[in-house]
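With one protein chain removed, the remaining protein chains of the complex are shown where they sit.
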Amino acid sequence: MSAPPAAHTSRAPGAAFILKKALISALVALVLFSLMIGVRTEAGSDGQLTYWTRFGDLAAMVAAVFGGSILIELLRQWWGPVDTARVVPAPVKSALSLAGRMVAPVLLVFTFLVPVLFYDERYILDLAILVLTYVMLGWGLNVVVGLAGLLDLGYVAFYAVGAYSYALLATNFGLSFWVCLPLAGILAAFWGVLLGFPVLRLRGDYLAIVTLAFGEIIRLVIINWQSLTGGPNGVTGIPRPTLFGIPLTPGDDGLAAMLGIEFSPTHRIVFLFYLILALALLTNWVTIRLRRLPIGRAWEALREDEVACRALGINTTTTKLTAFATGAMFGGFAGAFFATRQGFISPESFTFHESALVLAIVVLGGMGSQLGVALAALAMIGGFELFRGLDQYRMLVFGMAMVLLMIWRPRGLIGHRAPTVFLERKQAISSDLVKEGHG
Amino acid sequence: MSGDQILSVDRLSMRFGGIVAVNDLSFNAERRKITALIGPNGAGKTTVFNCITGFYKPTSGAIRLTQDDGHLTQLERLNDFRIAKLARVARTFQNIRLFPGMTALENLMVAQHNALMRASGLTFLGLIGAPSWRSAEQAAIDLARTWLDRIGLLDRADDAAGNLPYGDQRRLEIARAMCTQPALLCLDEPAAGLNARESAALSELLLSIRADQGTSILLIEHDMSVVMEISDHVVVMDHGVKIAEGTPREIRDDPKVIAAYLGTDEEEAIAVMESGT
Partner (left out) sequence: MDYFAQQLINGLVLGSIYGLIAIGYTMVYGIVGMINFAHGDIFMIGGFIALITFLILVSFGLTAIPLILLVVLLVSMAITALYGWTVERIAYRPLRHSFRLAPMLSAIGMSFVLTNFSQVAQGARVKPVPPIITGGHTLHEGAGGFVVQLSNIQIIVVVTTIVLLALFTWLVSSTRLGRDMRACEQDQTMASLLGVDVDRTISMTFVIGAALAAVAGMMYLLYYGLVDFFMGFVAGIKAFTAAVLGGIGSLPGAMLGGLLIGLIETLWSAYFSVEYKDVAAFSILIVVLIFLPTGLLGRPEVEKV
């Protein structure tokens, strides 16, 4: 082969081509944005609809599209088509692989030390708790989507079931968090089986939209069943967790008094941090162990080829149900944690956006990879936080990010799958070979 | 033919809307023998397979499987995975259906799913790492290892199945089916795409399976060298009906069979045969 490593079929189509493309893009943008941006409507105080023009903004947007189009074309030429294989020199490759193996343990140690390192920074601790919650949700959904290949767009339903179970059990019956936690998981898992049973023979897109419908139904029922759930007002006064009965309060019966140290509200935050960390690590440990057991291997085989599974005598319906139920259970645990962390829950926290976010985390992570999901959660939630000030643009950017991600790296960050049993050597399998499952 | 029948297909018919794919088909497969189902393309052979293995529900007819201990199962009413699990019928596919993102070893481990699920106490014993589970898992790995060795893929046990060359994939699929320890092995064109040497190796493998495991084999095949060499009994189909049945020798000389393959009628086939061409 005499072709150079990164061969371009034709170099630089030329400035004229790029300009023409940019011009067309700008023209299209002009038409698209002419009314939506160029004109701004608003309902006046008397209900009358008025409008004013924003031609300046329109011009700016069109110019941005023009410039952006040029930029993208230049980038595309420099970077090459999306799938070009890059030749990586060997020493770089081995250094990268060493770094790759170090990432997980280093990250884990760092996570344990976060409350120590950032003890005084409430904001960072809260953010860390949020990230860990989504890591756990990602790991939970990973069982369903990443391992078993079942497209679930309604994962938020189990999160909601877990949260409301704990909230209602605690406020109505006074049960402690530690009693409610397994109950929340069981209820969520039960719900997962109930929902899963009729729909699991649907494939791909259909399964996705049905699970989406289920998620929405749960949310609507929560909103409307006011006598049970408090409706749109939600449930308030959810008790905070205790360390097996010892509350984290300033009083004499509090943990601080018991340990003989001065009370600080940060104690509760740190406790919550380690609580979610423990729950997340539990999810991770169970998933890793299940992957090595026949049930986990059956999940992955299901994703690879369902027909072959059936030909081998595997009851694919129960296999799918167990994946669904296991994922639901972890979602329920996370929901219970969410309720106790906030002290208050409402249906607004359980919209389709949440399901989409968790799904994006799983797909970005490289379906099936534990580390990938964790990194993706960090990136996404961290990224969201960076947009704190530009709240209204968040979904816009998130949406664009999803589109770009699918175009650039549809298989996610981690590009390979690790086999669960081996005779001689454990070789990572490139994700090009791994199927994505059809439900 | 007298003899111990493992599989009895009785007046099987399969309709898809207006199309009759299989029409009133009856034949038997004998225990510990190799039965071949041949015929031109579109004869309905894979449809018959799909009926036997439960992927299609027959429109009418019966399919009976008799185990070694005499236990009889009516296959036409069962689901695909139940046929594999309870009646111990295993199959391979015309277009190879391995698990490409899993290693060869993992493929063979998945095949032993049901036994391993029992041994893992529906996962719970496995979660706690009970010794009984560990030894069961080791036994499964050993079984997989012997099969990998037998098909000559032991050194590629940890390679992704999707990365294996075509001939190896075909053999792996057979080994995977054998790991379910079936009574009846159904093979759908196992020699498709194999060259002469690979076909010969395949014939050897199938003969050894029949001899060592005592598994009965039912195979669809176009490669006549394989069919002639290993079959004990041949059933010929054309346009959904059985047109001939007998030993390989008898089939080879049957003018109806030749006519079907040539796409001509019987008289012309006889004329061709008698002219000595």
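By written order: A and B. Residues from 1 in each chain.
The rule is short, and it goes like this: a contact is a pair of C-beta atoms (placed from the backbone, for glycine too) under 8 Å apart; a residue touches a chain by one contact, two chains touch by 3 or more.
Here the structure is a predicted model, which is why all the values come from computation and not from measurement.
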item	value
Residue among A:G204, A:P247 or A:G415 that touches the chain left out of view	A:G204
Where the unshown chain meets chain A, residue by residue	28, 31-32, 34-37, 39-43, 47-49, 51, 82, 151, 198-199, 202, 204-206, 208-210, 212-214, 216-217, 220-221, 223-224, 307, 352-353, 356, 359-360, 363, 392-396, 398-403, 405-407, 410-411, 436, 438
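By definition in this document, only the chains that are shown with their structure count from here on.
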item	value
Rounded Å distance, chain A centre to chain B centre (Cα mean)	44
Parts of chain B lying in touch with chain A, wherever the complex brings them together	53, 55, 79-82, 84-85, 90-91, 93, 97-103, 105-106, 109-114, 116-117, 120, 123, 126-127, 141, 145, 154, 157-160, 162-163, 176-177, 180
Contact set on chain A toward chain B in their complex	286, 289-290, 293-295, 297-298, 300-301, 303-305, 307-316, 417, 419-427, 429-431, 433-435
